[in-house]
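Before I ask anything, here is the structure I am working with.
All protein chains but one are shown at their positions in the complex.
Letters are used for the chains, namely A and B, taken in the order the chains are written, and counting of residues starts over at 1 for each.
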Amino acid sequence: MMAGKKRLNPEEIVKSFKDEFKAKIKNTRIERRTKGPSKHEFVHIWMKVDKSIFKDSVKHLATLQKYPHLAVASGNDLGKTIELIYHFSIYYGVPLGEISINISVEIPKAKPEIETICDIIPGALITEREKQEMLGVKIKGIPDSRRVFLTDDFPEGVYPWRKDETGPQKMIRNLHEVKK
Amino acid sequence: MKFSMLPQVFAQMFKKPFTNKFPAKYIPSSTTKFLGDVGSGKAEIIPPIETPEGFRGKIVYDKDRCIGCKLCIKVCPSDAIEFKPDEKKVKFYLARCVFCAQCNDICPVNCLSMSNEFLLADSDKYSKDLIVE
Partner (left out) sequence: MKTKQTTKTTYHIPIGPIHPALKEPVAFEFEIDGERIVDVDVSLGHVHRTVEWSATKRNPIQILYLAERICGICAYCHPATFALAVENITNIEVPERAEYLRVIQAELERICSHVLWAGVAAHEIGFDSVLFLTWQIREKVLDLTEYLTGNRITKGIVTIGGVRRDITKEHHPKIFETLNYLKDNFEKLRKVYLDDKTFRMRAQECGILTEKDALKLCAVGPTARGSGVKKDVRVDQAYFSYADLDIECVTPDMLTGEVNGDVYDRIIVRLLEVKQSIDLIEQCIDKMPAGDIVSEPKVAKVLATLKKAGGESIGLMEAPRGEVIHYVKLVEGEEHPFTWKVRAPTYNNIMPWIPMLKGEQIADIPIVAASTDPCMSCTNRVAIVDSSKKYELNKEELHRLSVEKTRRLMA
């Protein structure tokens, strides 16, 4: 699988991304923490990429490790934009050698569209379907765009994770506020 | 080997069953009659297994030591504690309690502890047994 490839250390990984994409990578930070009695180190890398090069950055990640492991994609509603964060991890299988890479992308609420990565990583299907129904993001090229967790009769246009007027405020019922 | 479970099953025929038969060996045909018999001494309830020390059962509230600081209300995950402003004491609704004992940990005067009572089933949420104050 990747027996012959050299493993890069975190600074080299960030440098390879910056060399490839120049100014479209912003806000990189490398977090190193020590854990446990023997104080071994683990590394998390956080990066913010521009929407236009998102798919190319995932392809670049796939050159560092043949099948990067996508854990999940989480989302934040930041007012005028929606931020999607994809949590990858590479170099698994090597004891104490795994590095977590978190790539975040901001898309405007007026036109919430992003491309799919299901052709590079087929296991990303369920998490992409979840973002479509929970945040109202439209994912272009997704092979299957049905709802995954919400029911089919859930009203259209209501997105549970959003904090603005399209959130689920009207659907809340406080069942425990009875006579005490 | 063909019948690997057979020695195990055979040995079990001569041993006591693993289940503790609480409250009675066989289901009584009428529960109210059974409870009446227990009350008058004709039948006996087989007791449940002993709970270990540190078991989190029904809450025990020492009312005199409570100072009304409301820290337990802040930390209760299921909103089961109510503050009584006139007396500056609290009231616990066991129908909503999840027995996590977080209120015990945060109380500054240690007026709360957990007993080992767990047979608390009732049909009325606000009955006397399920409110501690």
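Following the convention adopted for this analysis, contacts are C-beta pairs under 8 Å (C-beta built on N, C-alpha and C of every residue); 3 or more make two chains touch, one makes a residue touch a chain.
Predicted model only: the values in this text are computed from it and were never measured.
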Q. Which of A:Lys6, A:Lys22 or A:His40 sits in contact with the chain that's absent?
A. A:His40
Q | Contact residue for the chain not shown (choose from B:Ala24, B:Val38 or B:Ala101) | A | B:Ala101
Q. Thinking of the whole complex, not just what is shown, which of A:Ile30, A:Leu125 or A:Val158 touches the missing chain?
A. A:Leu125
**Q.** Contacts of subunit B with the absent chain, listed as residue ranges
**A.** 1-2, 4-5, 8-9, 18, 51-52, 54-56, 71, 74-78, 98-102, 105-106, 108, 114
Q | Contacts of subunit A with the absent chain, listed as residue ranges | A | 1, 31, 33, 35-38, 40, 42, 44, 66-67, 69-72, 74-76, 85, 87, 89, 91-98, 100, 102, 121-127, 146-152, 154, 160-161, 168
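Simple rule for what comes next: only the chains that are shown with their structure count from here on.
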Q) Per the centroid of Cα atoms for each chain, what is the distance between subunit A and subunit B, given in Å? A) 44
